[in-house]
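Can you keep this structure in mind? I'll have questions shortly.
Apart from one protein chain that is not included, each protein chain of the complex appears where it belongs.
Chain nomenclature is as follows: A and B, assigned in order of appearance, with residue numbering initiated at 1 for each chain independently.
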Amino acid sequence: MATLDKLQAKFPGAFTTSSFRDNVRVLVNAAKAPTVLFLLLKFLKEECGFDMLTELGGIDYLNYPNATDRYCVVYGLTNTATGERLWVKAFANDPDPELPSVVELWNGANWMEREVYDMYGVRFTGHPDLRRILLPAEFTAFPLRKDYPLRGYGERHNFPIVTRAES
Amino acid sequence: MPLQSASPVLDDDIAGADQEFLYTLNFGPQHPATHTTLRLILTLDGETIVKAVPDIGFLHSGFEKLGEDLDFNQYVTIVDRMNYISPVANEIAWHHTVEKLLGIEITPRCKYIRTILAELARISDHLLCIGAAALDLGALTAFLYAFNTREKVYNIIEATSGQRFHPSYTRVGGLMADISDEVIELIRDFVATFPKAHSDICRLLNRNRIFIDRTKGIGVLSKEDAINWSCSGPVARASGVVRDLRKDEPYLAYGELQSAFKVVCGKGGDCYNRYLVRMGEMLESWKIIAAAIENLPAGPVNVDLDDKLTIPDKQATYRSIEGLIQHFELFMWNRRWETPIEEVYGANETANGELGFYVVADGSGKAFRARTRPPSFIHFALFPLLMEGHQISDVPAVLGSLNIIAAELDR
Partner (left out) sequence: MALTNLLPDFMVTKLDALASLLRKHSLWPMPFATACCGIELMATASSRYDIARFGAEAMRFSPRQCDVMIVAGRVVMKMVPVMQRIWLQMPEPKWCISMGACASSGGVFDTYAVVQGIDRFIPVDVYVPGCPPRPEQLIRAVLDLQEKVQKTGTIDAREFADRTTYEGPTPLARELAPEQAIVAPGDYRTATRLRPLPLA
């Protein structure tokens, strides 16, 4: 794939690649991600024509077979001129998972990064407005982490009750 | 009409409360124009919107967490409830991804049936979107006409699966059941009557002065912005982004039906263009259905039983030992499918845009992670951009044209 060769020449040794079905992936590990990731995505956008960020989502690889890093953020890039797709996976680790924000490159990343922060607690440095988006601002946990139970810790029951007499 | 910022404050520092003449209006979460649950905090200068801040999450129900708890067949009941005005399309997208993960090639008949249902779902989605948008702009009749046609789609879905709203009709490697002749008749009937219903709505709205005044030039989205903000589906196509997964990455039977349909695009990128694109897409969907129902291949709907991937039918389960064993294998919580330890992204062009699933499998029959790429979520992020400088009465027009579905927005 021409893009990968170009990328290899520009960032030698910064990433590994893998593929499955029609997904071609570029993997940036937790040690390199804070420095390399933004430049790599910028290069992909400006030099390789990947002008659309189709997808940005988080994954928590706790207890996943053969996983080395815990958190992962997946960037799905699309070249709207050719329809080519490329997946970039960047990893981060506890205790303070942090990745550079790509809102500068794609405005569409704004809410998707907020969602990843909301669900996994991965902080994006340089994000203009990193707040919780789906859960109430006072919520304390990050529910999509693997160590958070499906039914929660009972937050859903902590509300005042309105009875007929009160209303 | 180019967008002019109507307020000089727009370019200054909007410290909001410091500027006495600006005031804040809370819009939602329960408001007729929001249809479902979303909240907007609008900073207003008179009636002009200086700044709009959406607040979402009022329907966040943990879909993706459930996706990690349920297996591939069970989770279909949950994705149903994601974009609840075209549920079948979600199921097809979900199982499209799972089948991509497992490497299953479904049978031709199954492909055609799924294509027909996906297009019916697109029609019913667009009908509701247009009907509700027109309702918010004061045209009740279009809403009633749209629902009349939607009821026909419901009838088809009900005859197909037994449930009129959330059919949960697809399974890994096939379908819950084959369609009957009665369904085919219903679909043929729908194909025969749909153009009339479509032109009724067209005649009500296309040249309706009030409707045009309230939608033309409102919420203009440029092509560059559409790409930069990750838009897809009718919203992107109305801005001139020529991208349709049915053409670009053909799946199901779209590869064979390429000649039956065209991609509908607009240039203006305003609410009226989005409306026209949706109306045009319905006619294209109608053509696809008409072509697919007449070319419906014969044969089984499930992949071969020997692959150990599909649920055997009742006959096989009760009358043969192999069927019984396979049934058990797929339903026991510690067996189910053997998946590769891999991850895959699969996307379908649904009515709202590109609905994708990113499935991470860890070898068991459940997804380790079932991430959804929700088009509504991505389109709603545009809202502040589209709204700035407009009047408060334009809020329903823009909301209606983006077709925000709360369950897909918040998941």
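Keep in mind that, in the parts below, contacts are C-beta pairs under 8 Å (C-beta built on N, C-alpha and C of every residue); 3 or more make two chains touch, one makes a residue touch a chain.
None of these values were measured; they are calculated from a predicted model.
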{"item": "Residue of B:Thr77, B:Ser364 or B:Gln391 in touch with the missing chain, whole complex considered", "value": "B:Thr77"}
{"item": "Where the unshown chain meets chain B, residue by residue", "value": "24, 26, 29-32, 35-37, 39, 41, 57-62, 65-66, 77-78, 81, 84-85, 128, 132, 143-144, 147-148, 150-151, 154, 164-166, 406-407, 410"}
{"item": "On chain A, residues whose C-beta touches the chain left out of the figure", "value": "135-140, 143, 148-167"}
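Simple rule for what comes next: only the chains that are shown with their structure count from here on.
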{"item": "Whole-Å gap between the CA centroids of chain A and chain B", "value": "23"}
{"item": "Residue ranges of chain B in contact with chain A within the complex", "value": "56-57, 60, 62, 64-66, 68-69, 100-101, 103, 225, 227-232, 241, 243, 248-249, 340-345, 347, 354, 356, 358, 360, 362-363, 368-369, 371, 373, 377-378, 380-381, 410-411"}
{"item": "Complex interface listing, chain A residues touching chain B", "value": "20-21, 23, 51-55, 57-60, 64-66, 74, 76, 80, 83, 87, 106-112, 115, 119, 132-136, 143-144, 150"}
